[in-house]
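Apart from one protein chain that is not included, each protein chain of the complex appears where it belongs.
Let's turn to chain A:
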Amino acid sequence: MYDTVKGSDWLGDQDAIEYMCRMAPEVVVELEHFGMPFDRTDEGKIYQRPFGGHMSNFGEKPVRRACAAADRTGHAMLHALYQRNVRANTQFFVEWMALDLIRDDSGQVLGVIALEMETGEVVAFHAKATVFATGGAGRIFYSSTNAFINTGDGLGMAARAGIALEDMEFWQFHPTGVAGAGVLITEGVRGEGGILRNSANERFMERYAPNAKDLASRDVVSRAMVTEINEGRGCGPNKDFVLLDITHLDPATIMKRLPGIREISIQFAGIDPIKAPIPVVPTCHYQMGGVPTNYKGQVVADDGTPVKGFYAAGEVACASVHGANRLGTNSLLDLLVFGKSSGDSVIDDLKSGTIGLKELPVDYAERTMARLNRLNTQTGGADVNATRLELQRTMQKHCGVFRFKDMLSEGVAKILDIEKAVARTEIKDKSQVWNTARVEALELDNLIEVAKATMISAEARKESRGAHVRDDAPDTAANPNGRDDINWHKHTLWHRDANRLDYKPVIMKPLSVESIALKTRSY
């Protein structure tokens, strides 16, 4: 729990963090019972490896805590959970895209409007409970480890329905994306002994994090890498990447523990990591913010009361357990714990009669249909692909690993400009059947909401904390690391309506243990 609070730079809510940590062993064992093919120790137990920011005794030294299935833990988990759903006979609506939330005048969520991609049909899913597990929006950045589909659809839907987005200025840049390709190299590589080196072949992390070294928190490692590159110690002809070296590891270990990474490295960097180090750069990876939820997985309004009928879990949600910087492995843990708690909350709320089927408002589909009609009839409009690229380049340039006051305010103006183009996108494809041009245009509607939330929240937060580091909030004696607890130890809430910002306090009171008091963060 201490590691997660420290990793979050004290912006995580301690009730949710305690809940997640307390539930962790139970959900991991449950996953094992579901059939997850974890690696094993000689005693037959689940194999655990060191990971960034995982320490024993309140930050003393690295510890083996990360449960792993080779270097494919996420993939193995996705399949184990899907397989469990096959067993439960869950009905999936495969290749449907949810477009908008349905809310009534009281604010209760009554389902979603969705598009069947195969037929182009638009349908209302009238529901007692709606749970979002829609993932993040890593594609707002030009260089991202994320899949093409990570376009923040859940965030866009929530924002358009009048729900605030929390802490959207905090984005994790993973230290090791393959240079150029952006494909992720897991932190497990450093967990197994991988070392980052600059052009002088120096293990530079020893200077930035003498204790944790290459296994410091991700924000710390990413900043160190960019600093090395900015100061001319990058590698390659353009000195624009550093090297991740595992050539000193036993090839048998690499083949056993990191086979997927070897495959990716050969495929996307043209390098066999057994023989040569992998070129890597910090790459956008994870959104710490999202739709505000409590530890029960219920979406909450600004005053903390649950939004009836609406639940969220995983990257789309902000419980907030990750605060200003997420620890490695906590994303998978988050979605297991809060996926379960949101499901339990749905059952509880149905049993208690808090939620139930209500009549749809008469105009429930109007906004969505207007959006679709506009897109179908637009002429002389903006190109979807070009507009998205401009959005991604703007985010990358103005809101990256290091942030600058002037660049942020310019960035806000640029994003608001791009918003105007997004409002008049045009597609040539008018087919009803599997129209991916339409889907991409609708995804761009969501990306722009996330980009606005991010840029505006980042511009406003005049301190450095976790993954949000700006030049006008440097490391001083009064504010170590540039963190300003007096003015900025609070959560941001961005409202789509007039881009209004509100703030709410960080929950410092855990459920049962003692509060972990504010402290300067170092590794």
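Operating definition for what follows: a residue touches a chain if its C-beta (ideal position, glycine included) is under 8 Å from a C-beta of that chain, and two chains touch if they have at least 3 such contacts; residues count from 1.
As a working rule, contacts and distances are computed from a predicted model.
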Problem set entry | Protein name, per the UniProt record, of whichever chain is missing from view ("succinate dehydrogenase", "Electron transfer flavoprotein subunit alpha/FixB family protein", "Ring-1,2-phenylacetyl-CoA epoxidase subunit PaaA" or "Manganese/zinc/iron transport system permease protein") | "succinate dehydrogenase"
Problem set entry | Residue touching the undisplayed chain, where the options are A:Arg22, A:Arg84, A:Lys340 or A:Arg367 | A:Arg84
Exercise. Of the residues listed, A:Met1, A:Ile46, A:Ile274 or A:Leu416, which one is in contact with the missing chain?
Worked result: A:Ile46
Problem set entry | Candidate in contact with the missing chain, chosen from A:Asn201, A:Asn230, A:Thr305 or A:Asn385 | A:Asn385
Problem set entry | chain A residues touching the omitted chain (full complex) | 28-29, 32-35, 37-46, 69, 72, 75-76, 79, 83-84, 86-87, 118, 147-149, 180-181, 183-184, 260, 263-264, 267-268, 384-386, 427-429, 431-437, 440
